[in-house]
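A single protein chain has been omitted from the complex, and every remaining protein chain is retained in its original position.
Here the chain labels run A and B in written order, and each chain numbers its own residues starting at 1.
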Amino acid sequence: MKRLFSVALGILTAIGGFVDIGDLVTNAVVGSRFGLGLVWVVLVGVVGICVFAQMSGRVAAVSGRATFEIIRERLGPRAGLANLAASFLINLLTLTAEIGGVALALQLATSVDPLLWIPVVAFGVWVVVWRARFALLENVTGLLGLTLLVFAVALFMLAPDWGQLAGQALQPGPPQGEPIATYWFFAVALFGAAMTPYEVFFFSSGAIEERWTVKDLATSRLNVLVGFPLGGLLSVAIAACAAVVLLPASIDVTSLSQVVLPVAQAGGKVALAFVIVGILAATFGAALETTLSSGYTLAQYFGWSWGKFRRPAKAARFHLSMIICLFIAIAILATGVDPILVTEYSVVFSAVALPLTYLPILIIANDREYMGDHVNGRAMNFLGSVYLVIILVAALAAIPLLIITGAGA
Amino acid sequence: MILSDLLGSDVLGADGRRLGSLLDVRLEMSGTPRQLLADLEVVGLLVSPRGRISTWGFERRGADAPAIIARPQRWLHRGTFLVDWRDVAVVEAGRVTLREGAEHLDPMLPSAPRSQ
Partner (left out) sequence: MNDHRRPAGRVLDAHLHLLDRQLLDRDGLPVTTVDDLELDGIEPGASIDPDAPAPKVTAILTGPDLATRIFGGRPPSSRRVRIPWELVTDVGTAIRLGVAGASLDATWAERWVSEHIIGRIPGGRHDPE
């Protein structure tokens, strides 16, 4: 059990990247339209986030500096501000979507209108951010989020044609009737979600919250190697369930109830209960991750005091900015906008935020004045360089693809 | 005077020819000893003939990893040199003029021990 708790940070971080409310729906949409034809993107994304999360965790443990501090330090105030603006908007849009998502999941469980749940959920997020110790929040949401593994169990219970699934996965490309641009739009969206920058902001700041030092480098590596592949596995399981049940029935996924349909079909009420708990925990966990990341990025750029290990009065602007973010999220949701649609547009801001986040991490991870003997090895630098190029290409392609395909419509 | 007024200034030789841009100001903790640290004195200016800004320092440190960043940075800032502060004649807004015969010194930083 203790081993499991020690990787809670990695699991919670990955949940925010791979199975937050936007991804839950995107994964099911992708599965219902492309089968497993985009699984390779998830694999590429898992390796990429592992490489950079590992670097950011190592930088935090060795030098004591969290990711947005080094972004400001290496990029200077202007490019740093461009990244802050883009990252902050991604955070805020995702936070808005998660609060809406928790409300939707509660609607599945209680049949009460999500609009009534929204203020309750936002208040709940605030109470946890305000009062709960960091270890408590990561352990509870991380472990409960694991119930989403029911998607993997459901896949086995559905007894699919494994040969056909493998065939889809090994022959990437759009199926008949899907334009190639749409296929690549979803590829970029999945990659962007896997590499979304708040994961490294949260992971590196979490490392500081947990007071990791050079002695904890093995823990950091374990967190990365358990958390992100698990996130990728969940993401693939959701797509596979959709590919087995929804693709043949040509059901277009537009709501959360369609995402959970395959699980209900496979395992009945018990499985449905598990999946609802899992979605609640994952979206609530992602809401905590994005709320805290908003505070972390602002505070680290401006040099304010931050951290849940301090009492709120000792990190006043950090807490105030998170309260303001939660109010903005409520205000956006009060307009009745579809929370899931909100996240689709964050891919635009990823185009700016991704390169400006991962470039300084790669530079600092090689800086001996920060890292001493713990600088990157050759293999890590090779992977980091390859991914820097992939990130640049994805960033450049994101906006034209979004416009051409009308956000994958 | 504030540091950002100096950074990016044109650096001119005594004959008025432009030598490059002021990349950075080299400091040394070697002035009057105080209670905590010695005074931090200006000892020289770093001048790059081509690039205007550098915040990563690849051109003045031994580090060459990762190559994908280090190589283009070194190429951009090739020919970067250090000028002794005593070779600076006058500092104006956006322009620094050197004295006659100002020497172009090796810009490399001594490898500093890492401190927490």
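Assume a residue touches a chain if its C-beta (ideal position, glycine included) is under 8 Å from a C-beta of that chain, and two chains touch if they have at least 3 such contacts.
This is a predicted model, so every value here is computed, not measured.
Which of A:Arg3, A:Arg311 or A:Arg378 touches the chain that is not shown?
Considering all chains, including the one not shown, the answer is A:Arg311.
Even though one chain is hidden, which residues of chain B still touch it in the full complex?
Those residues of chain B that touch the unshown chain are 1-4, 6-7, 23-31, 34-43, 46, 54-57, 60, 84-86, 88-93, 99, 105-106, 109-110, 112, 114-116.
Please identify, in ascending order, the residues of chain A that touch the omitted chain?
Against the left-out chain, chain A lists 63-65, 69, 72-73, 76-78, 80-81, 130-134, 136, 299-306, 308-314, 316-317, 319-320, 369-370.
As a working rule, only the chains that are shown with their structure count from here on.
Centre to centre, by mean C-alpha position, how many angstrom separate chain A and chain B?
One centre to the other, that is 42 Å.
Residue numbers of chain A touching chain B in their complex, please.
Interface residues on chain A, with respect to chain B: 63-64, 74-76, 359, 362-363, 366-372, 375-376, 381, 384-385, 388-389.
Taking the touch rule as given, give the residues of chain B at its contact with chain A in the complex, in rising order.
So the residues of chain B in touch with chain A come to 53, 55-56, 63, 65-69, 111-112, 114, 116.
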